[in-house]
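Our next item is chain A:
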Amino acid sequence: MNPIISILLILFAGSVLAFGIDSINRKWTGWIAFISMLLAALNLFYLAQTSDLVFSLGGVSLKWGFSSLRLYFVYIILILSLLSFLYSIDYMKGKARLGYFYGAFLLTVLGMFGVVISKDFVSFFIFWEIMTWSSFLLIIYNAYYKVKTQGLKYMIFSAIGAYAMLTAIVFIYHYYGTFDIAVAIKGGVFSFENHIFIPLFFALGFAIKAAIMPFHIWAPSAYADSPMSFTAVFSGAMSKMGVFGLLLVLATYYALHNPDAYVFSQILAWLGGITAAMATIYALIQTDAKRLLAYSSISQLGYIVVALSTGTKLGVMAALYLAVLHAVFKGALFMVAGAVEKQAGTTDMTKISGLIRKMPWTFFVALVSVIALTGIPPVGGFVGKWLLYEALITESNNYFLVIVIFFSSTAAFLYAYRFLFGLFLGQEEKETENVKEAPIKMLIPMLILAIVAIVTGIMPGLIFKPAAVAMQEIGFENVNWQMTALSNVWGNQTDLSIIGMFIAAVFVLIFTFLTFKGKKNTRFVGTKDISSSGELWQEGENWTFQQDFYKPFERAAAPLYKYKMNKIWEDLGNALEAFFNFFRRIYTGNGQTYALYVIGFLALLLLFKDYIFK
Partner candidate 1 sequence: MVISPVHYIVAPLLAAFAIPLLSKIYKDAARVVPGIVLFYNVIISFVLMKQVLKQGMINEVIAGWQPPWGINLVLTPFTGFLAAMISVMGFIIWLYGFRFKRTLKGGVVKYYEILQMMMIAGSIGVIITGDLFNMFVFIEIVGITAYSLTAFYRDRNGAEAGFKYLLLGSLASTFLLLAILLIYTQTGTLNMAQIAERMPEVSSGIKITALVFFLIALGIEAEMFPLNGWAPDAYEQAPSPTSATFAAVVSIAGVYALVRILFTLFDVAGVHQYLIVMGFVTMLVAEIAAVSQKNLKRMLAYSSIGQVGLVLIAFGVGSPLAVFGALFLMLNHAVIKSLLFMTGSYFIYNSGEKRLEGLNGMHKRLPYVSALFSLAAFAIIGFPPFSGFWSKFYILIAASDQKMIFLIIGILLVTIIELVYYLRSVGRIYFAKEEMQDIAHKPSVNALIAMSFLALFIIIIGIYPDIITGYINQAAAALLDKTHYVQQILGSK
Partner candidate 2 sequence: MDTLNNILTYLGLGFVLLGSIFLFLGALGIYRMPDLYNRLQAGTKASTLGAMSVVLGVGLMQPSWMIKLIVIILFIGISNPLSSHALARASYRRGIRPFFKKKIDAYEQEVEREKQQRKKNQIKVEKVKEVAD
Partner candidate 3 sequence: MNIIIYISIVLISIGSFLAFMRFVKGPTAADRAIALDTLSVIGIAGLVLLGYLFKRYIYIDLALVYAVLGFIGIIVIARYIEKAL
Partner candidate 4 sequence: MTSKSFSTGRFLYTFIIIFLIWYAFTTSLQPAEIIVGILLSLIVAYITVVNFNCCDPVLITPSHIIYFIQYFFVFLMALVKANFDVARRVVNPKLPINPGIVSFETKLNNDFAKMVLANSITLTPGTLTIDVIDNRFFVHWIDVTTENKEEIYKEIAEPFEKVLLKIYGS
């Protein structure tokens, strides 16, 4: 059987099975899901030599298949999902609606997989939608109680994006007479001179999925309030679907180096830059680890978009590299958050701290991932960021963006530190006395991810290799790479390992210095033990360090926080709702009024009949 079909079938069957088995024996649900995921992932070995599947459905010719670019993303999806499913078994233990969870999760994976293997717009859209609604089911899994509208927000934005895409797809069919993606791209559907709204609408759809500001409103709570095992995939892999899509759209730009497209990519780049910066700023003030990670995730996607829109070899390579790395370390981080949540009952950084002794392995994963996130060598994140800087500085000369990115990278260090400190370092709390290390089934996937992050940092070539092949597909020939180096525009090899070693050494020094310096003055007191001040401590007057971690920074950036895009969207929603509520009163309930509508409408038609019906 064609592995595409078998993957789809396995995932679908697993979904149904998991949903059904839940009412029979809840213990099996997770395993069933994991096994189906494993079976699906095993097909990865057969993928490379797969031929395209072409068939007709509903009068539309559909085409499924692989290419190097697609394979690149398929690996991200399937591997991360597999790890996440393993992680889920223990993470979800004891929760309600397991069948619902695993069923929807497998469908989400199915959707993502489908999106990537679709070589025509119709199946692309179909799988895109499957992915969206099944992930919606997962988002409301936790969020419904907290904020009823969060899930809806996600769905509304997704729908806006998807329908923008659908509109564009429909018009591609109208103007170019095809649904085939390759044919369409060759025909220039995404070129910006013919029908500007087609690439625009597509980009809107992808930008929303990648949570680019100002379309990110749905993302923080969607990431933070979903079950963490899902968020790992959600943030790690699904947001990459937006990247994948943008790659498709921008491929035209890459290939043609169309001057009109320059504006377009500039806008995209700036949106990405702003996203990276703003999300970082928001991440700083979060007190909940999950929300912090959520904003961080948004910010990281911003980098990737910036990288993509440079349109240069280095930039795209940076994007592809970051895409993997982000999946790895953000997946790991969300799993860490999930482990903490599971073991300690909360991820509120003001409530817990000092878990390092209780959960050392988890801390290790967190540490590695944070290092990757902040771009400190030798872990992988550094390579991505370096490539991005190089692309921005040397290839597109966009210095201002460099400043923005540099600023947010630096700020990222702050929130990453807060994450580490808030959860693992510092004083142990009474509440967390009985916390234990996460179960092994949760640790294994986390550790695997951490190791991947380290390995790819030391040997970025592991990623450069498939990425270079993938880049050929979108118009970047001859990407020269070595295990630790990548050629820049001048043909010079940037040996990342040497630079990395150097920077790593510096950071190790600083970190050691800070740690030991801090230790000297530390007096161990309970974080809430402030009786020495002679005042009774009251709720709402929490002056602990945890609470006001970056108080000075917050004060400095106060004007930025005041400006809340969330509120604008919310006001818009409320205004609409109020209008709807008012408007529906035309159904007065009085039958006579309805009769009057009839006669009034009749009179109007009669009066204007000669104009309406010529």
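Everything that follows uses one rule, which is that a contact is a pair of C-beta atoms (placed from the backbone, for glycine too) under 8 Å apart; a residue touches a chain by one contact, two chains touch by 3 or more; residues count from 1.
Basis for inclusion: all candidates are chains of the complex that A comes from, given by their letters.
Given the structure is predicted, the values throughout are model-derived calculations rather than measurements.
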| item | value |
| --- | --- |
| Candidate touching chain A in this complex, from 1, 2, 3 or 4 | 1 |
| Residues on chain A engaged by candidate 1 in the complex (per definition of touch) | 19, 23, 56-59, 97, 100, 122, 125-127, 129-130, 132-133, 136, 140-141, 144-145, 148, 151-152, 155-156, 159-160, 163-164, 166-167, 170-171, 173-174, 197, 577, 580-581, 583-584, 586-587, 589, 591-595, 597-602, 605-606, 609-610, 612-614 |
